[in-house]
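Chains shown are a subset, placed as in the full complex.
A and B are the chain letters, set down in written order, and residue numbers restart from 1 in every chain.
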Amino acid sequence: MAMKKLINNPDNLAKELLEGFVLANSRKVALVRSDLVVRAKAKAQGKVALVTLGGSGHEPALSGFVGEGMLDISVPGEIFAAPGPPRVLEALRLAKRDAGILFIVLNHAGDVLSANVATGLAEKEGIKLRRVLTHEDMSGGPRGESDDRRGLSGCLPVIKVAGAAAEKGYSLEECATVAERMEAGMSTLAVAVSGATHPCTGDVIAEIPEGMMVVGMGQHGEAGGGTQPLKTADETAEIMLTALLDDIQAKPGEELFVMLNGVGSTTLMELYLVLRRVKQLLEARGITLARSLVGEFLTVQEMGGFQMCVGRLDAELKALWDAPCESPAWTAK
Amino acid sequence: MNTITHDTLAEMLRGAAAEIRENHEWLSRLDSVGGDGDHGTTMVRAMARMEEALASSVSGKIHTLLNDVGWAILGVDGGATGPLLGMFFVSMASAAEGLEELGAGNVAALFEAGLTGVRAQTKAQPGDKTLIDALVPAVEALRAAAEPGADILEALHLAAEAAEAGAKLTSTMQARFGRARNIKEQSIGTQDPGATSMSLLFRGFKKGLESHA
């Protein structure tokens, strides 16, 4: 089937969508240099700044996480492609401050390479920064082999708590500790039920056979095992939650958050069914569903499926999770 | 041909751009097996940026030319390719500082510096099914041919052959870096797109030099 997308010239797609994004969220975000997304109202210089980078085409991620209590700057790339190092360096220069920069990087080859080059150059210029890598996709490989686990939607909880910490005046070291604790305690697993098309090329991203679903797919639908007959919401919830709890070795008595991130055409309706079952299963194991988050945060075009992200919360992380924020994708009072 | 000037080098780079443009669909096809199918597009964008840099780089200096090209490619939002290829040329540039023309030994030294620059960015080793697998044999071939006064065209010919052989060999390997590592064994049987484009670059360098000769 041919692509059915309302777009203009694919070459201008990333640029045009960015314009529209800022228009739609003009009270929260603004553009600098026409290609860096910053807050509409800058954070005080005395506080740690949060910067991230990543490809476009995953809206609202990642620029949708810019705002009070969350990111200071996002460097959006082309569709599904990390921004090049020079623009990332510009962002780091823009964020430069004595308090330092918490630089959050999702583990994808392009993002990491671009971040590496930019970090090297920034450090030569005396820019103070700490890098935090998110790599919580359990389908990438065994826990501990961080290189093999990609960064999926789990970046959102990390950005939320680290952003809240920065807002509260935590030091760079403290912000990094919070981010790393959140990251270390979490794991994400994706399920895909239907594919999508690349908005620029029209190519099929992830062809899912009729009647099947694939558990353990990455952000762009790269193949990755786990093909099985389509299950019910309850069964799918159980398959995924069981794997995730196993991966983070959750124990009775613990408090967890669960985030369900719809990647495109899967409805909120379906995600609510999954959350309902997740809650029942956690209860049966004596685990508390301390916080939940259901919506579309990091999408893959019109792909069908979702990512389930599960992670440990302690008192501090809960307080940071609950702290006010005001970004296009997450506003809390 | 025993030496390369600024203008000859520009011709080599143009040759590389032409070679990529001719084969970009193949590159994307290779990338769609285990990656996201954009490698051809990204390389074409990188080459367009390179040509812009070639057109506007007016210093006449080899160092500046390579540096401009490198930064232009770094500026491409191109996933893995931009930083790796950009740092390749930026690192070559550093090694070219002060040189007005290049003998075979200089050429080998520059490409060695480029390889070092790439390897500083990634833990990928030969055998991991990345562009490293084309670049390493190409650079080795250049070094082996780099007798004083050696024919640079002949050296580049050997490098291009070595790069192509290296790229072909990647089809027997399992990807351990980049997106393709996600498909594990299934990556065996297809050449690595990045290694392939690297071998195309070398073939293009050679063709560009030939056309200038």
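Everything that follows uses one rule, which is that contacts are C-beta pairs under 8 Å (C-beta built on N, C-alpha and C of every residue); 3 or more make two chains touch, one makes a residue touch a chain.
None of these values were measured; they are calculated from a predicted model.
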Check: Which formula gives the number of each chain in the whole complex?
Finding: A x2, B x2
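Rule of thumb we're sticking to: only the chains that are shown with their structure count from here on.
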Checklist line | chain A and chain B: spacing of chain centres that average the CA atoms, whole Å | finding: 33
Check: For chain B, which residues are in contact with chain A within the complex?
Finding: 28, 32, 34-38, 41-42, 71, 73-84, 86-87, 121-123, 177-184, 186
Note to self: Under the definition above, what is the set of chain A residues touching chain B in their complex?
What the structure shows: 14, 55, 77-78, 80-87, 108-110, 113-114, 116-117, 139-140, 147-148, 150, 198, 200-201, 203, 205, 218, 220, 222-225
